[in-house]
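The complex is shown incomplete by one protein chain, all other protein chains being positioned as in the whole.
Chain lettering (A, B and C) follows the sequence in which the chains are written, and residue indices restart at 1 in each chain.
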Amino acid sequence: MMALRPVLAAVALTAIGLLASTPGHAAEPKPFAQIEAEARGGSVNFFLWGGDERINAFISGPVAEALERDHGITVNRVGVADTAEVVNQVLSETEAGVTDAGSVDLVWINGENFRTLKVGGLVLCGYARGLPNAGLVDWEDPSISTDFGTPVDDCEVPWSRANFAFGTDSARVATPPKTMGALIDWIRANPGRFAYPAPPDFNGSAFIRQLFIHAAGGPDAVAGPFDQGRFDAIAEKAFGLLEALEPSLWRGGETYPTSIAQLNQLFANGEVDFTFNYEPTVFGANVENGTFPPTTRSFTLDDGTLANTSYIAIPANARNRSAAMVLANALLSVDLQYEKARPDVWGMATVLDLDRLTPADADRFRAIPRHPAVVAPEQLADVAMPEPSAAWVTAIEARWKETIGR
Amino acid sequence: MSTVAIRSLTKRYGPGGAPAVDGFSLDLAPGSLTALVGPSGCGKSTVLKCLAGLVDADGGDVLIDGSSVLGLQPERRGVVLMGQDHLLFPHLDVAGNVGFGLRMRGEPAGNIARRVEEMLALVRLEGFGPRRPHALSGGQAQRVALARALIVKPRVLLLDEPLTSLDPELREEMRGLIRTVQRATATTTLFVTHDREEAVSVADGVALMLGGRLVQHGAPDAVFERPATRAAAAFFGASNILEGRFEGDRFVTAAGTLRLAAIGEGSATAVAARPEALILGARPGAENGLDGLVRSVGYRGTHTLVEVEIGGGVMLTVAAPAASHRSVAVGDRVRIALPAEALWPLSG
Amino acid sequence: MTAIWSIATPVGDKPATVPSAAPTKRRAGLPLLLLVAWLVVPLVPVVLWSVARGWFFPALLPAEISLAAWARAFANGSDVWRALGTSVGVSAAAAALGMLIGVPAGRALGMHAFPGKRWVEMLVLAPILVPGLGVAMGLHAVMIRLGLTGTAGGVVLVFLVPVLPYVVLISASVFATHDRAFEAQARGLGASSWQTLRHVTLPMVAPGLSVAAAFAFLVAWSQYGLTLLVGGGRVITMPLLLGQSIAAGRNDLAGVAAVLTILPGLAVLVLTSTLLGRGGRR
Partner (left out) sequence: MPVRAASVRRMVAPTVAVLGLLFGGGLLLAVLQTIGVSPFVGRFDVSLAAYRQVAGLPGLWASIVLTVWVATASTVLSLGIGVSAAVALRRLAADTVLGRATLFLFQANLTVPHVVAAVGAVWLLSQSGLLARAAFGLGLISGPQDFPALVYDRAAIGTILAYVWKEVPFVGVVTLSLLASVGDRPGQTARSLGATRWQAFRHVTLPQIRPGLIACGTIIFAFALGTYEVPALTGASQPKLLPVLAYEMFTSHTLADRPAAVALSLTTAAAGLGMILAWRSLLTGARR
């Protein structure tokens, strides 16, 4: 294992070096009207995580209809199990010499996946802030200008905000824990009643970070660029804690759920008492579609729950760049952001700065009803804590695989 | 040496179907070779399957050495069935096939090898042990199958048309071999065939089965020459049947009155005679002489078949000496004699 | 219904009907009953989930029966319609192409001896013995370059790898039992080689070849890994749609997808055996 790492690093560097040697990809500045004209009648392949029926319905429904109606553009929604697959696809296409006819036109992305594309010079930059609807976004807000610590640098368009939240069945757990420490105590006191999905599951990985930050003593301890020394010190504590927790987990930590869907099933059937999600509206939706019991309630932790912004990006080798820009702009529009925020559609929080909207539009967002199973947005905002940078995320996942998941 | 008693055996295939075997009874003497003969479809093979345990009988019983075997599993009965196909196991060599039954009983290998050699010698196949079944001729394969059957010293050996698929000359030779080996091992044997010559030439006793029932059982010559019924007469080729009535030892037919050596039972209304027992061109005044008109002459190599109409539309067939086809022609008036010993009253 | 797939194994020429083996033993009944239960039971939750709503442990039956998932599946422009269309199209195309390419090879292997025959047989058997994932991974780069990844055409092309062996092997066994004397007879009676093919050979081998076609369709219909790899998420067949519904945690939608993944295969089975039944029971 020790001998392998330098080899791996060398291989990775060679691959990235090869790719990075291609000149930077900045979009030629063009008036948006010209872009719209070029895009008319075309199509756009929009790749995004396909694991939620509401998202699929939103894209295939309101989004596709709006683009067809207003711009004559066909939106092809391509659902993937993991956004890493999209990054992989862009990489392999580019490696195979496909530089301007790539199959991915637009991708829902953030964190390490964005970083991989950006470091590899595989993402289109220099157009985002020029989109007509970009004026509705506060680009100076640090939670928008950096994506898991990677500067956005006009290479992606913010789309949604997400907050991590826990969920439980109020019929089973009347008073859920208030802090991460209390949750850990609860797990110890109730062996077999808690589980988290193994990485690379996105939500499982987020839970591990949540615990890692708890062990570090707060988000400040992991802020800033990656530092191996700091990481090792915290990791010893954090993974010691996770290891000590294993006997108290579902099936004694022998195996872990492999996906958030599997954890949700365990929760729904009373095999475990908690689940969690980076999209709290899921709790409302799952009560409505019968996946979760009606007594499901979501909650936050007083010492902080993670929050992030997710973006849409155009790969540098996209075939239909203009159409992708038109779609990106439309996704940032008040109408589609409002549609997306409605709990009966998707319920994903907007990235628009309400102060930049007309009062009437801003009131529309404020008046959005909330499902009783979903924790209040204000409450989420109160305890939101930033994600560590992508390098931290990668290191935490890798360490988990080495210590716990073997 | 075992006795076999089949008692009112009945078997029907499928509910409501006509019985294939219908109250069939037969006794086999210990060490005897009995031929069960009858046309195809008469139920012979079903009798064998009931004996071997391959089908369940619907009624009746089979006793071997006095005790019923119908409740026993096939392998517990001591009954071996050998069929028309030799059914040698293709994955085993000749020695493996012959020794199979002993191996199943768990006999020691050395013992099996010795017995296999003995059996192969008995069927005159010394040294054939390592050969594969597909490398054997038809006759050799049948001999291996016979050795395989007899090595387990069965209480009863059942042979179901074992020679049918062989060439005529080979059949003759195999018949002799079976007889020799059967005598040597004194195995009570039931030999099923549809070939009447084969039946009478190979067996100690012949049982005739028709329509699922036993019609006649006796010594070969008795069955051959003295059929019990019209159907039996027809089967054994006693093709000349005259209708009439008995008056003491006289039998009165439309063509004339005949004297018989045997006396008919009260209700008998017919007599049978084999073609080869009739005499063509009898002297005037010979006993039981009848006049007739030659209707056809057929040369058969060893003999000539002459059909003679004796009046009243009654036809008699005479197996005349071969040369007769040169001296007799269609349309000739001839006289034939029916010797009294050749006439046998039929009971039904 | 006779066992129409029995022809798939090039052994013997007798169909696998259940014989009236004697003596009839009722003792086989209980194990068989267990077997039937074992074959049916996993499909019970599949069907139940498709109409279930809020079905939690320990409820043995769904608390509420809902046709919402079905309504959603059959709504205009639903994923299910598209996936069904894709599955049918891709599988039918792969089967048709496979038959076109594979049947002549089957005939050659079944009826003729020729130099290199062993090598051809090995090439045909190889895809059955070597898992296709590695091969598809090897092809991936080329297919990207040719613009075939993420297209139905590309998926059909790689489906030929698992489909062809079955077509070739089944048709080889069909032709192996086909007696060429009939063709010689027809030629002797004045039929041209085309007429012989049309009026003598084809009618005689048609039942066997329809089994090959059905098998080819089903092999393509069941593919998962290859579709995922080459389709790149853009070619969504029914099995993939089922996988996506499971990943989304929607058991009701997954139940519908599962039922709809099974039904067309059953239809092909019933259709094939009816066709075979009409052409005289094998």
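Please note the rule applied: a residue touches a chain if its C-beta (ideal position, glycine included) is under 8 Å from a C-beta of that chain, and two chains touch if they have at least 3 such contacts.
The structure displayed is predicted, hence computed values, not measured ones.
Put simply, the hidden chain is in touch with A, B, C once you look at the whole complex. The residue touching the chain not shown here, chosen from C:Met137, C:Leu189 or C:Leu202, is C:Met137. The chain not shown here is touched by just one of C:Leu157, C:Ile170, C:Ala212 or C:Val235, and that residue is C:Leu157. Between the chain not shown and the residues A:Asn45, A:Thr168, A:Gln210 or A:Gln265, the one that touches is A:Gln265.
Taking the complete complex into account, residues 1, 3-4, 7-8, 11-12, 14-15, 82, 84-85, 87-88, 91-92, 95-97, 112-113, 116, 192, 197-198, 200, 251, 254-258, 262, 265-266, 269-271, 401-402, 405-406 of chain A touch the chain not shown.
Residues 1, 3-9, 11-22, 24-25, 28-29, 31-33, 35-36, 38-46, 49, 56-60, 100-102, 104-105, 107-109, 112, 114-115, 120, 123-124, 126-139, 141-142, 145, 157-158, 160-161, 164-165, 168, 180, 183-184, 187, 218, 221-222, 224-225, 228-229, 238-239, 242-243, 246, 251, 254, 258, 261-262, 265-266, 268-269, 273 are the ones on chain C that touch the missing chain. Mapped onto chain B, the footprint of the missing chain covers residues 52-54, 73-75, 77, 79-83, 85, 87, 89-92, 100-101, 103-105, 148-149, 152.
Operating definition for what follows: only the chains that are shown with their structure count from here on.
Centre-to-centre spacing of chain A and chain B amounts to 92 Å, using the average Cα coordinate of each chain.
Centroids built from CA atoms put chain C at 55 Å from chain B. Shown for chain C are the residues that touch two or more other chains, of which there are none.
Multi-chain contact residues of chain B, defined as those touching 2 or more other chains: none present. Residue ranges of chain C in contact with chain A, taken from their complex: 52-57, 64, 66, 68, 77, 79, 140-141, 144-145, 147, 149-150, 232-234, 236, 243-253. Those residues of chain A that touch chain C in the shared complex are 45, 47, 50-53, 56, 60, 76, 78-81, 85, 89, 92-93, 95-98, 101, 103, 259-261, 264-265, 268-271, 286, 289-291, 293-294.
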